[in-house]
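Omission of a single protein chain aside, the complex is shown with its protein chains in their original locations.
Read from first to last, the chains carry the letters A, B and C; within each, the first residue is number 1.
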Amino acid sequence: MSGQVYLDYAATTFTAPEVVSAMAPYFTQSFGNPSSIYSFSEENRRAIAESRQKVADVIGASRDEIYFTSGGTEADNWALKGVAWRNRAKGNHVITTKIEHHAVLYAAKFLQENGFEVTFLDVDPEGRVRPEDVARALTDRTILVSVMFANNEIGTIQPVAKIGALCRERGVPFHTDAVQAVAHVPIDVKAMNIDLLSMSAHKFYGPKGVGALYVRKGIRIENLIHGGGQERGRRATTENVAGIVGLGAAIELTSSRMKESSARIAALRDILIDGVMKNIPYAKFNGAPSGERLPNNANFSFIGIEGETLLLDLDREGVYASTGSACSSGSLDPSHVLMAIGLTHEQAHGSLRMTLGEETTEEHVRHVLEVLPRIVKRRREMSPLWEDFLKSIEGGR
Amino acid sequence: MSGQVYLDYAATTFTAPEVVSAMAPYFTQSFGNPSSIYSFSEENRRAIAESRQKVADVIGASRDEIYFTSGGTEADNWALKGVAWRNRAKGNHVITTKIEHHAVLYAAKFLQENGFEVTFLDVDPEGRVRPEDVARALTDRTILVSVMFANNEIGTIQPVAKIGALCRERGVPFHTDAVQAVAHVPIDVKAMNIDLLSMSAHKFYGPKGVGALYVRKGIRIENLIHGGGQERGRRATTENVAGIVGLGAAIELTSSRMKESSARIAALRDILIDGVMKNIPYAKFNGAPSGERLPNNANFSFIGIEGETLLLDLDREGVYASTGSACSSGSLDPSHVLMAIGLTHEQAHGSLRMTLGEETTEEHVRHVLEVLPRIVKRRREMSPLWEDFLKSIEGGR
Amino acid sequence: MYSEKVLDHFQNPRNVGEIENPDGVGQAGNPKCGDIMKIYLRVEDDIITDIKFKTFGCASAIASSSMATELVKGRSIDEAWDLTNSAVAEALDGLPPIKMHCSVLAEEAIHAAINDYRKRKGLPVIEGKEYDHDHGHATEVD
Partner (left out) sequence: MYSEKVLDHFQNPRNVGEIENPDGVGQAGNPKCGDIMKIYLRVEDDIITDIKFKTFGCASAIASSSMATELVKGRSIDEAWDLTNSAVAEALDGLPPIKMHCSVLAEEAIHAAINDYRKRKGLPVIEGKEYDHDHGHATEVD
């Protein structure tokens, strides 16, 4: 990445070299099927058990509450569909929010098409779900509440402990999509009364294609993927041993340096935010203030400019950023998250997300602060919306 | 694996070193999220497209009919549940067989619990599904037929082309679980009238945790995993780039040497079979004869001995084999496949599967032929069933 | 994703800006879809002697505007009217299916500007054209 400024760590991280090394033996040497009983597969089984323990340790769970999946999306799908399917006799109401990742949102919509009622809660202008709203939405037929731990676009951290407490009080299972939070902010599933939690390795310097779902002991959940008896009968398929080992190594590595990394990254992030707000007129800052957002997330809207334009202009300058969720970059709909916090269509289309990480330096941030104002200025000059905007504020004077 | 004789290639293969090398750049260098639009992710997108093309080429499909999954199990689950869910309006009847892998079997049972009727077809004593039986089972309400390409335990290759032809004639989608067959025997989805086909990379020297489902253009299928727009909106989650590249490299490598490897491996397999049948009294050979079975599969029953005993005794001699499906080794139920071909419980419990592969040598086979007869003899001597058996044949004289 | 031509016209758009006292102005698109295109015309003897645009939108929207203005500059307004979105897209060496609507927008904006010019001249406006704003959902299988 020489000369390149990667600012899309929320979309995916590189796999840390230590993690790659940890995975290496499981491709060509200790490659046995962990379900086999011969001694050759013992190393494999031990490695998987160790990874499971590492995951459990980081979130305060016990090892037999951790199930490996193919990523955050599968974990989210499993949590929502699995709990709903298994508890249909108890009720058909699910509560979630308008700012969830598509993995939760579209799983919830699938449930809606299959006889479930889903409440999609609003959020406040900084992207916070209000616990009172959750409390109010709970009914006797509610069988699941799913509220993300931290939002992937605007970084707002949710009042998860409060929501967890009130769900526990009502005896309703509580799931949180913690894909952006795990190993980046402290999580304790017991203290926070979390019943199910999703994570994905490639968001914390692990490999793509592997994740995990924490399911508290006693929570009833139908399988999403049926077949062999792997993962204690809960998730079938020959174990992705290298991937699971990678997830374990990555969660250990990343959470072990969480405190110092967060501080360093948040400081750079704040330089970035300050610089953008000072040097670009009429920039809008999206999401919650520093203390209540992910340490690595900065999100802005620049009235008059469409996001893709910014990405491509930044790309020419060696800067890789995102507009809204990475997944929806191919789509033309403005981000549902930015709409949910009350942005206009123009603002939502003109958003820029920059997410920092391990290799981000102050030089990187300075580079962005040098090129971005120029880019914004130039593109605004060719925008009819900017022209209208200038007229409107002149008229307002 | 020095001094070790790995004979469980059907459970899983090592990842070929060439494949590992092909995957390497996608962990630490070209690690971008393929959904991102910046230039940094272009390499990724190209690599995924190339892999997709390689898969398509090997089975005679076109690139946009290939969807990557987390393995064979997910592909099977998706095929069954996806087609059933999407076509409920047309009917609720699914046909499959009694010898499918648990991935298909338990997906079918899940459908059964959810309002679908499932016919589980019998097989002949060599493990063949009879096309006439499929034809007879088809009704106006049949929306899917799923018959595996080759059985993972006894190696019998199914009359897939015949079944495909009669399904196409009746307009019923035909799925085949080809996890054991892909890159090992020739497959042409067009010529064979296959509508959906599952594969898994770790069965052909690719990494664990990645597979693919071929879905013929025009086949309607509901998503199994909802979320972002990856895989053309059909299978959400940040792409497992390294895994997908590994699958592509592996399918190319393995199918390119298929002809010579199959011949070499089948020859060794036949030496093994002949030796076992000659040197072990009352050994029973399971499955179809050489021409109609996977080149690498040998399966026997030794009356009087329980399979796990054999595995552990062989393990002490450095030989790694399997009894029935790898997945069910932890279970106590005798293999459903061996029961379906008419074995008694005793025979089913006394089965041994040896599956050969790239690193199998004639020395390996000779080693097995040296140790196995001794092991069988010793264990039989402490078996009350063997005692009974000897009495019964003496009485029979 | 984008052809060289698209990137060139995106990075160095031709005819950006406004025309003071134009002979025709047209606009197409809406902020909901994330694209607004505004076209200014200078017309002399039915010939488009100058044309400028301002566009809010993605790279292909900007490139489509740039290319469309290039294609009609120096043409008669009747020739300009006949410029189709596929001609714009072709001139750009193609657009991704999901972005084809940007070329439609360019056609539409030019039509709007021409009609504005016609209105100012007392000519009847040309109506009835339906623009296909399908956002490339054709890329979605099934």
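Note that a residue touches a chain if its C-beta (ideal position, glycine included) is under 8 Å from a C-beta of that chain, and two chains touch if they have at least 3 such contacts.
Remember, it's a predicted structure, so these values are computed and weren't measured experimentally.
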Check your understanding: Among B:225, B:253 or B:305, which residue is in contact with the omitted chain in the full complex?
Key -> B:305
Exercise for review: Taking the full complex into account, find the residue in B:173, B:318 or B:334 that is in contact with the omitted chain.
Suggested key: B:334
Practice item. Identify the residue among B:102, B:336 or B:349 that touches the chain left out of the display. Key: B:349
Exercise for review: From the listed residues B:119, B:176 or B:383, report the one that touches the chain absent from this view.
Suggested key: B:383
Study note, to complete from the structure: Missing-chain contact, candidates A:125, A:233 or A:289, resolves to A:233
Check your understanding: Which residues does chain B use to touch the chain missing from this display?
Key -> 304-306, 308-309, 312, 316, 330, 332, 334, 344-346, 349, 381-387
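Quick note on the criterion: only the chains that are shown with their structure count from here on.
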Revision key, fill the gap. Per-chain Cα centroid nearest the overall protein Cα centroid belongs to chain A
Point to revise | Between chain B and chain A, distance of the C-alpha-averaged centres to the nearest whole Å | key: 35
Review point. CA centre of chain A versus CA centre of chain C: separation in Å?
Key: 39
**Study point:** Centroid spacing, where centroids are CA-atom means, of chain B and chain C in whole angstrom
**Key:** 55
Practice item. Scan chain C for residues touching two or more other chains and write them down. Key: none
Review point. What residues in chain A touch two or more of the other chains?
Key: 308, 312, 330
